[in-house]
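For this view, one protein chain was removed and the others were kept in their places.
On to chain A.
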Amino acid sequence: MTMREYMLGNVAIARGLLEGSVQVIAGYPGTPSSEIIDTLASREDQDYHIEWSVNEKVAMEVAVGAAWAGVRSVVTMKHVGLNVAADPFMTLAYAGTKGGLIAIVADDPSCHSSQNEQDTRRYARFALVPCFDPSTPQEAKDMIPYAFEFSEKFEIPVIFRPTTRISHGKSDIELGEVPSDKPVPHFEKLLDRWVMLPKNARPRHTHLLSIQQPIEDALAESPWNSLELKPDARLGVIGAGIASVYAKEALQELGLEASFLKIGTYPVPKKLILELLSTVDTVIIFEELEPVVEEQVRMIAQESGLEVSIIGKTGGFVPREGELDINAFLEALKKAFDLEVEPETGGVSLELAPRPPALCAGCSHRATFYSMKKVFGKDAIYPSDIGCYTLGIQSGTVETTLCMGSSISIASGLYHAGEKRPICCSIGDSTFFHTGMNSLLNAVFNKANITVTILDNRITAMTGHQPNPGVGFTVTGEPTVEVSLAELCRAMGAEFVTVVDPYRLEETQEAFKAAKDFEGTAVVIAKQPCVISGKRAGIRRVPYIVDPEKCEGCKQCVKFGCPAIEFDEDNKCAVITAICSGCGVCAQICKFEAIKEVKR
């Protein structure tokens, strides 16, 4: 009997890893990839090593070590994480692996929660590494054991690239067997493979090139690519990954006769593309983000002298940015064939208030930013980083966000450029451990006169509360060393390091003043657990309430921006709602002492 379960795509991918006998799992949290490790970490019978590493490069190297010991390993990250891990990854393509190694790199078309939309398939081509591009959560699960075998057969790492709608899509999933026997790790000392001296690297490059054709041929035969030729169809459709599903549905809806090629692997199956091209007049290519398949199709058409008209991103028929959907496919068809475009009968004309995500009620980051702004003022420059605190943009203290760990180095650059205004940057605890540490070391060493604020909320909050080296437990909840941020900063040479409780505004502002006056790199660590993880850990605080008798309606507390504080325009009075988490900061802000703890 087959088993069906309703699952999140990432949970299905985790299941695929079990069905594929994974033995080492490492990664760094990043939406939309994080639930893969979270799922495997919460399982009871674990016969694998699992960890959150401090960054993607480190995670990749852990997975490589395991694969070189002959076992199956996986590293998970989001697309931008591969930039961090690109250094080991590019050379790994040369060295290859023994045990299967899958780099799961989740792309985020439309930047649902990312700083850019880069397409991981480009990395696959860059590194000459095969890439799997699932079209549904079911296929994602089924592809994983296949990808492990494939990796082992060619002794090469493979990329697995789900997109947001795969990772965070849900569906009924048919489960397979979880095998119980796993290989015994044994590191074979193949120095010409594992030591990438120039003498060894050169022949490995040749080797890597030599296996490209066999890889392509093997993938073309795989179940992930399929060609359905309709004998009379003049139109061909090529859909890649999840976009193939949208294209398919749109064709069904229109009742259009078209030959259909679904692509799920790279290098692309040239044989199948050629077969399609030689039977149709027009082909339309539908793929998310970069025109990776399209470029190949154009090359193949040109090489083989086929006069096929090719519709895709190049001519602007399919958008090159953002997420695709069924409508984008229909639009492309309409544009290409001059079909009647149905006028958009727009919804309704109501002015809606934007609802951007915001820091939680009682989030300590808001309090830290408040004090920071009070002390450093409007004139100062505020580089920041990637995490929940980026949402603090409403506080006016987030003025740059480039990539993980960059805030401190950007602050240094601003200072060394000769900026005379005060510079106060902010970075989260996890981000600091990720790549902020290097930047602090550099700032201290090169004498940047800046203030570095480490927003230590004791967790990696944005991606779903994963542990980091500062919290004292591992991904499975096992106790481990709790690395002290303060001692770490001092060890890196910082001479001004102070730890404050951001809920105490006065104390925090005193610390910021001292940091501002300090000549050199000053570090202020604002330490207070994230309210969500705090609540889960049993921290209970008494909520606050506004005394309408005392409230003067000055709106100082409202401006603070806590979502628990609303303003009653009729009574000209602030109101605190049920989502108050009792941090007490608004009570310190109110000049009229109108905000008090609820009496028990």
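Everything below uses one rule, namely that a residue touches a chain if its C-beta (ideal position, glycine included) is under 8 Å from a C-beta of that chain, and two chains touch if they have at least 3 such contacts; residues count from 1.
In this section, contacts and distances are computed from a predicted model.
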item: Protein that the absent chain corresponds to, by UniProt name, given "Sirohydrochlorin cobaltochelatase", "Indolepyruvate ferredoxin oxidoreductase subunit beta", "CRISPR-associated endonuclease Cas1" or "Acetolactate synthase small subunit"; value: "Indolepyruvate ferredoxin oxidoreductase subunit beta"
item: Options A:Gly305, A:Pro356, A:Gly477 or A:Gly538, residue touching the unrepresented chain; value: A:Pro356
item: Full-complex contact with the absent chain, from A:Asp325, A:Glu419, A:Glu510 or A:Asp547; value: A:Asp325
item: Contact footprint on chain A, counting only the chain that is left out; value: 4-6, 31-32, 112-113, 136, 165, 168-172, 242, 245-246, 248-250, 252-253, 325-327, 345, 347-360, 388, 391, 394, 462-463, 558-559, 561, 563, 565-567, 578
